[in-house]
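All protein chains but one are shown at their positions in the complex.
Presenting chain A:
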Amino acid sequence: MKTSADLVRDYLSAVERETSALPADRRQELLADLAEHVEVTRAERPDAAIGEVLAELGDPRTIAATALAEAGSGAAGVPARGDAGAPARRGKVHPLVPLLMLTLSVPFIMVFPYLPGPLFGVLFRITGAVLLCTSVHWTAVQKTTGVLLTVVLPTVLFTTWNLANGNTSSAAPTVVSTLANLAVLVPIAGTAAWLWRVRRA
């Protein structure tokens, strides 16, 4: 004879199994929500059998399918059974990675103004742009806007700055160049923050 705790644990394990394609934090949140639901319901309806409470909550597979659909892993709604591995494979790069690479490229150049510092900064920016464009976390429009504001705009500004100031003072950090770098960092960081907010999981 299984105890109530066993039944709840089995139920949550089933949900956990069925949501293996979900990001870990999303899965934990769902499990916490369901666990809380069971606890609150039992506090409010002490006479209700645990089996009844779990039956009302629903089939773990239905809940998992809804969670996967809400997470946007299936473009056409509920993903077909059996391809649960696909969303996990596609969303491998964490959305923070391209955003941090793009944002940190500027402070990196400020900290290491002499070669090969700027070279690495440029590499960061290119890698960040590629990761951003290949990510599943944003729409095409968001990606284009992101690349324009975090890559194209700073590159144009830096190039203009360097051309206007000649090559003699380009490497040595001055108050003015630091301020200019910070001014470029603002739209980049702002865009990165926006992309972070609008990302889909």
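Note that in this section a residue touches a chain if its C-beta (ideal position, glycine included) is under 8 Å from a C-beta of that chain, and two chains touch if they have at least 3 such contacts; residues count from 1.
Basically, contacts and distances are computed from a predicted model.
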item	value
Choices "Cytochrome ubiquinol oxidase subunit I", "PadR family transcriptional regulator", "Branched-chain amino acid ABC transporter permease" or "Peptide/nickel transport system ATP-binding protein" - which one is the UniProt name of the chain not shown	"PadR family transcriptional regulator"
Contact residue for the chain not shown (choose from A:Ser20, A:Thr62 or A:Thr178)	A:Thr62
Residues of chain A in contact with the chain not shown	26, 29-30, 33-34, 36-37, 39-44, 56-60, 62-63, 66-67, 69-71, 77-78, 197, 201
